[in-house]
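The other protein chains are all here in position, but one chain of the complex has been omitted.
Entry: chain A
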Amino acid sequence: MNETSTASWPHKDLLDVSQLSVAETLHLLDTATYFQEINTRPVKKVPTLKGKSVVLFFAEPSTRTKTSFDMAGKRLSADTFSLGGSSSSIVKGESLKDTALTLQAMNPDGIVIRHSSSGAAQFLAERLHCSVVNAGDGWHAHPTQALLDAFTLREQWGEFKGKTLTILGDIAHSRVARSNVLLLNKLGVNVRLCAPRTLLPMGVESWPVDVYGDLHKAVTGVDAVMCLRLQLERQAAGLLPDLREYSRRFCLTPDAMAKAKKDAKVLHPGPMNRGLEISSVLADADGSLVLNQVASGVAVRMAILYLHLMRPERSGDTR
């Protein structure tokens, strides 16, 4: 089972895609391809992580990412335990440090964390012996989403070099955008960003991207468009005039997609605001990879859990 070997996996934790080399990224995607096949079998369960325990610590609610990790763990026969924000007495009013120490005492093999503060996953990783997988921290990083997006695109494209992708929407407050820019650029994709100036991050001119303020120009000739979910409170924060104006300027419509390549794909990390950032027709059209992303998510997260939890213990572990 050479293509799913963990022998050389050097990382204790998965905090951000910036820690992964291209070879490691491709190895992870190859491993996910293997697990993708398991997910199509009549019995979708293998004993690979039997006896391992994984805590799903979601301090910020996210049904779909949590379910995806839960399913990934269970299909590999790991025991998964949920620790939710408001539902759990462990987390209620407790500092993140104390939660970390409590979790440590339970001696799990891995912890998947979703948290509203940038750096929270690193905070946990620095204090725990077990593997920490970042399932999204603040505006900072969402490495598993970027990896599943890359996996989904590779299934369609075969390779990354020479492809062009536009990320559309609230880039400033998006960990999905940050991680995808880093990862796809590293894999050879030309990345474009498109957003109103108020939703672009400070220093975007130093990112390896081309920035557009005009949707039609931004999608002209591209191989794929990734729509981001617009947080409705951005309007209240004074970053947008109103949602109608936003959708008139930045909603991905069939009209705009006509400027893209003929077989261009549409991605969305979900959940979608139909009609606001993406027109309903495109969300359901043939070029939409939205459900492929969900399917890839389970396989990629299986690969992530497998590589991190089964890696040989070694002193040279890095994050």
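Basically, a residue touches a chain if its C-beta (ideal position, glycine included) is under 8 Å from a C-beta of that chain, and two chains touch if they have at least 3 such contacts; residues count from 1.
Note that contacts and distances are computed from a predicted model.
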item	value
Name of the absent chain as recorded in UniProt (options "ABC transporter substrate-binding protein", "Dihydroorotase", "Cytochrome P450" or "Glycine cleavage system H protein")	"Dihydroorotase"
Residue among A:Val43, A:Met202 or A:Ala236 that touches the chain left out of view	A:Met202
Residue touching the undisplayed chain, where the options are A:Thr25, A:Thr65, A:Thr80 or A:Gln122	A:Gln122
Sole residue of A:Trp9, A:Phe35, A:Phe58 or A:Trp139 that reaches the chain not shown, by the stated touch rule	A:Trp139
Those residues of chain A which, in the complete complex, touch the missing chain	95-97, 115, 117-120, 122-123, 137-141, 172, 175, 178, 201-204, 206-207
